[in-house]
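First the structure, in the form of structure tokens, and then the observations on it.
Just one protein chain is left out here, and the rest sit where they should.
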Amino acid sequence: MAVKTIVETIRDTLAEEMARDERVVVLGEDVAAKGGVFKATDGLLGRFGDDRVIDTPLGEDGIVGVAIGAALNGLRPVAEIQFADFIYPAMDQIISEAARMRYRTNGALGCPLVIRAPYGGGVHGALYHSQSVEAFFFHVPGLKICAPATPADAKGLLTAAIRDDDPVLFFEHKRLYRSIKAEVAAGELVVPIGQADLKRRGDDLSIITYGAMLHLALEAADQLAQDDRIAVEVLDLRSLLPLDREAIATTVHKTSRALILHEDTRTGGVGAEVAAFLAEELFDDLDAPIVRLTGPDVPAMPYNHALEQAFLPRLDDVLAAVRRLAAF
Amino acid sequence: MAVKTIVETIRDTLAEEMARDERVVVLGEDVAAKGGVFKATDGLLGRFGDDRVIDTPLGEDGIVGVAIGAALNGLRPVAEIQFADFIYPAMDQIISEAARMRYRTNGALGCPLVIRAPYGGGVHGALYHSQSVEAFFFHVPGLKICAPATPADAKGLLTAAIRDDDPVLFFEHKRLYRSIKAEVAAGELVVPIGQADLKRRGDDLSIITYGAMLHLALEAADQLAQDDRIAVEVLDLRSLLPLDREAIATTVHKTSRALILHEDTRTGGVGAEVAAFLAEELFDDLDAPIVRLTGPDVPAMPYNHALEQAFLPRLDDVLAAVRRLAAF
Amino acid sequence: MRSTTEPRPGTTASPPSTTSSRLSSARLLDLYSTMLLSRTLDERTWLLNRQGRGSFTISCQGHEAAQVGSAFALRSGQDVVFPYYRDVGVVLTLGMTARDLMLAFFARAADPASGGRQMPNHFGSVPHKIMSVSSPVATQIPQAAGAALAIKIRHESAVVAVYFGEGCTSSGHFHEGLNFASVHRLPVIFICENNGWAISVPREKQMGVATVAERAAAYGMPGVSVDGTDALAVYSATIQALERARAGGGPTLIDARVYRLTPHSSDDDDRRYRSSEELALAHRRDPLDLFRQALQERQILDRTGDEELRQQATAAVDEAVAFAEASPEPAPDSLHLHVYREPVASGPGPPILKPQPLNPDGVAPWQ
Partner (left out) sequence: MRSTTEPRPGTTASPPSTTSSRLSSARLLDLYSTMLLSRTLDERTWLLNRQGRGSFTISCQGHEAAQVGSAFALRSGQDVVFPYYRDVGVVLTLGMTARDLMLAFFARAADPASGGRQMPNHFGSVPHKIMSVSSPVATQIPQAAGAALAIKIRHESAVVAVYFGEGCTSSGHFHEGLNFASVHRLPVIFICENNGWAISVPREKQMGVATVAERAAAYGMPGVSVDGTDALAVYSATIQALERARAGGGPTLIDARVYRLTPHSSDDDDRRYRSSEELALAHRRDPLDLFRQALQERQILDRTGDEELRQQATAAVDEAVAFAEASPEPAPDSLHLHVYREPVASGPGPPILKPQPLNPDGVAPWQ
């Protein structure tokens, strides 16, 4: 067992999968000599050579289009989008092509492809280096989406993603890259895509969350247990698509109260689907309104520090929301 | 008062606004000599000339990028995307640029731009000429979205969209283009963007819908009134962004039961937000689960007629859903 | 084959080149028969469409020489091919059959491209390495570069061929695909069927250059302009590009100048935007007529031989139509299949919690 950051785990997992399966190639802007702007591909060029670690021209449409073609012809590409905010030029290739390939060929042709993208804010990245973009892909059947928040989940889900026969979007919260360290077991670890994980047990209320907000939820749960004797259960979705509706139903069936927490903006975010699911399927179980605590409906997170902080949900917000919900 | 189809109304409204304001220009693929593949711009070239009715090269990124630049420099472009399914290459320009322009300039610079796109299925358009894409833009603060379902709303909302100082996505359901005819008053008509419309009153249950499904809802409501004596209220959202939460709250406060109906696929669709809003804000008012009746979670609507029909919500589905909900 | 800037096809009338060809008489007849089958099948789909037996068709007519001529240079099942929606001639050359295409026309379950999910002419056949066609245009161009990257990494001798219209050369996809291929000197041939129209938009409103071939300069790759009504000229241009690709010389852009003899599709009325004179002129350079004349001049084909081949083509299409129309439709329930490799439980909470869910799987549960 070694203690690792998330970005180290990503790098090591990429190396392990590349060593295991020579069809795995990495491509993107600055992934080779520079090793990626976050160093997530550092060292891969030296170890696997420039046939398998490819610096691309500047163009996300091309990166994903090339990756799709390579996947159709037998490779297992792992494409890096330098920042999730720059994924939009690739939307046509992702949505029209990768996501629909299996369906439109009636199952004849798959598109095994991973698109890694650092996302999220709180690192002074401003409007265009802070975005959460998962909701755009969440509405696309045919795609899978991972958003791990711990080193072990990063390892297990990335391994699963690379071995998956369908296209997977793999979102890495950049604020967690180096701020979260934990033990990661050596050897193979596969976390099935589509399984949420109970990160903390409790009977009074469920926080359903993912990404950086997991850690805020856990911090809040600790404090609420101590100060308020409220036992909060924390469900980490980990994968957003397929959504683990079973795990969501199980926790809310138990606690009867749900707080949905994400950093992404509110309207049309992933939390809306979780809430809608609960309002339809667990109506009888609910003892209180389903509350979402999210980023605000503004285009993106500003650069100025005070504005950036004003965007992000804070510990106090979570504490207050839980207390109100528990008292309902 | 003339009886008009929706596509005639769109054409006439474009002509009226172009006559009224010389800054209004129309651009897109095949909009000039051909008058658009649905004839929505027919006759405009002859009347306003090729400076203001512009056939573009094949490239949606360019169409929207050019429209944004023209808007920044004083024009009021109305861009046509030939089918909504082909809007993805323009996502970067729409989301990164048009939607964020005012915010990123701290209010200094607006982007008055309309993007018209025929959407929706049931016309044998297959996977790529049938899609509903509104949910992708619904998650983008800074954009406005219209989705009218009647000739009068098409006129009033298109007029409002062209005069709006912010970017508006204007989705026209292609199955309604010629199938819905109604009287449209001559003269100016502005329907404010962001106001839903009660298309039918009733006390027992609310159907919240938009687009082609409005007409299914009205048909169901008629039948339920006759056969089951269930009084269904039908709220036509008309604008999706800003979402008229007040109108949604008002109808559900009254009826205590909500069925959300849309053609778009389910997970992460607009209906999720409506349900989540109700589950949070009208929890005490609800007498039954909030039910969504939507297209299924498959990549898109197939060509084969039987498969196409299997995709679309049907009258029987609506009747059954209402009956179950009313009996809850 | 010429690499000069030329006026729109239909305005020149050079005879088809036959000299550069090394094809045997049998192969030449084969080429002609495939062009004939393409045309016959295509014409039939318009008839069926007018009869209300199929709601859509889109044509190869006028493009047959470019399609069959180029595909004749490819090795079916080895080279990787990304066609576009007009490429009836390409896919028939590579081994798809009239039945396959008619199954797609009638949207039948046995349609090998999509099981009736896609529109007609959205080809695809895994055994023939014919990649799946989609409707959003030009997306296949960077994909072709990616497929060629895989070939290069594995040191295979296969080549990728990708087809598209001249309208597609305005798309960002075109640029990013050709740029990537040129940086990595990938074994891929970009074949533009340049018919001078993108639906109603003429070449002059599509690009600031007179020929698509000129676009190649931006990528440092050869841009070869070829008379696309001349099957053998296209064949030999393709052979040269293939040899270049296999020798590590990188990609080639072939600009095959053709003319679209039909409206854009069964939904289009081309009288709104192009003159009947222009069309009449183009008919005088119908690639089928030109190739038949060439074969007749070389005494490979005579009038009776031609008549026989025509009857064969008609018989094949008759048979395909009958077969396909009688073939079963996909089951409505199959709508939910093949979203992912493994079916995904996207249903509601566990049945324990809700024995009678209102809406178990995202579709109307009441049906």
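A, B and C label the chains in the order they appear, each numbered from 1.
Note that a residue touches a chain if its C-beta (ideal position, glycine included) is under 8 Å from a C-beta of that chain, and two chains touch if they have at least 3 such contacts.
Since we're looking at a predicted model, the values are computed, not measured.
Although it is not drawn, the missing chain touches A, B, C when the whole complex is taken into account. Contact with the omitted chain, checked across C:Leu23, C:Ala109, C:Val126 or C:Val209, is made by C:Val209.
Checked against the full complex, the one of C:Asn179, C:Ser200 or C:Ser266 touching the unshown chain is C:Asn179. For the options B:Ala19, B:Leu109, B:Val190 or B:Leu315, the residue in contact with the chain missing from this view is B:Leu109. Looking at B:Thr13, B:Thr56, B:Thr267 or B:Asn304, the residue that reaches the missing chain in the full complex is B:Thr56. Among B:Glu29, B:Asp42 or B:Glu97, only B:Glu97 touches the chain that is left out of the view. On the side of chain C, touch with the chain left out of the figure occurs at residues 170-176, 179, 182-183, 185, 204-210, 214-221, 250.
Counting the whole complex, the residues of chain A in touch with the unshown chain are 29-30, 32-35, 37, 55-59, 61-62, 85-86, 88-89, 124, 126-129, 265-267, 289, 291-299, 302-307, 309-311, 313-314, 316-317, 320-321, 324-325. Within the complete assembly, residues 25, 51-52, 54, 56-57, 59, 61-62, 64-75, 77, 89, 92-93, 96-97, 100-110, 141-142, 144, 164-166, 194, 242-243, 245-246, 248-250, 253, 277, 280-282, 285 of chain B touch the chain that is not shown.
Note that only the chains that are shown with their structure count from here on.
Comparing mean CA positions across the assembly, the chain most remote from chain A is C.
Distances from each chain's CA mean to the overall CA mean are smallest for chain B.
Separating the CA-averaged centres of chain B and chain C is a span of 35 Å.
Put simply, the C-alpha centre of chain A and that of chain B have 30 angstrom between them.
Between chain A and chain C, the centres computed from C-alpha atoms are 39 Å apart. For chain C, the set of residues that touch two or more other chains comprises 114, 116-118, 122, 134, 136, 172-173, 339, 346, 358-359. Residue positions 61, 85, 88-89, 127-128, 265, 267, 289, 291-292, 297-299 of chain B are each in touch with at least two other chains.
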